[in-house]
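What you see is the complex with one protein chain gone and the rest in place.
So, chain A:
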Amino acid sequence: MKSFLKMSYLDFKGHLGPFQVEEFITLDTMYPFLSLVFYCLLASFAFQTNDLTKWVIGNSYLLCTNVCIFSLGSSFYGERCYGRIRSIICSPISKLQIILQKGFFPCLVCMLTTTLGFLAGGLLFRLPFHKINFGMYFLILLFAMMGACSLGLFLGTIGLLTDQMHLILNTMSFIILIFTGSNFPVTQLPICGRIISQILPLTRSIEAAKMIFTGYDGNRLFELLVGEFIVGIVYLLLARVMVYYAEQKAIKKGTLELF
């Protein structure tokens, strides 16, 4: 466990190393918050409403996109660029452990970003905070961020097979924006869209988080959290399978550091 935490911290430190304070404040804090404000303003006009609770919750969950999708999604791609990918693949350590190490601290950062975004957005759009069970909110948030980080790690492993990660990650951020029900109900989507929304993380936790404000049914909430947990586990396993596939492909074609 100690070694796991140490390696996770080192990985996280390595990611934050080139970042300066102003970059962290602007790119990781201000930019996502402005996105939240924009989508809430858009919703207030499109849905002609002043009660923006649902949109503040939904979009605060999307604040993790910057870390989960873009940072984690480019983690293995980054390792290749830094020349560390050979060491990772050749080391006897479990690849699943390496994947989990990469996701641990970003998951905590995502929880912090989402909570801060939610509180700031809530203050700006005057959310009824007294209605929230904060314990339940953090429980849902934990499951949500685990799922989102798992997806990010899965996307990251795709970086072992392609050099078009910017394209994949940007498209994925749009898919998450559209199909997780953060800005409009999933029921509005066509049938294929609803299927996509069910295989994505965040869809269930956003629904669960919205239920905190509108009153919730315990069974439904439990069902949603279990669903979110399973989705997260499936993405982690997919990430492991993808690393195995990349290893096999690299052995056959010698392209580990090419794609």
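One rule holds for everything that comes next: a contact is a pair of C-beta atoms (placed from the backbone, for glycine too) under 8 Å apart; a residue touches a chain by one contact, two chains touch by 3 or more; residues count from 1.
Operating definition for what follows: contacts and distances are computed from a predicted model.
Asker: Of the candidate names "Porin", "Pyruvate formate lyase activating enzyme", "NitT/TauT family transport system substrate-binding protein" or "ABC-2 type transporter transmembrane domain-containing protein", which one corresponds to the UniProt protein name of the undepicted chain?
Answerer: "ABC-2 type transporter transmembrane domain-containing protein"
Asker: From the list A:L34, A:L96 or A:L123, pick the residue that touches the absent chain.
Answerer: Reading the full complex, the residue touching the unseen chain is A:L34.
Asker: Specify the residue from the set A:S8, A:S60 or A:N183 that touches the hidden chain.
Answerer: From the options A:S8, A:S60 or A:N183, the contact with the absent chain belongs to A:N183.
Asker: List the chain A residues touching the unshown chain?
Answerer: For chain A, the residues touching the absent chain are 23, 26-27, 30-31, 34-35, 37-38, 41-48, 164, 166-167, 170-171, 174-175, 177-178, 183-184, 188-189.
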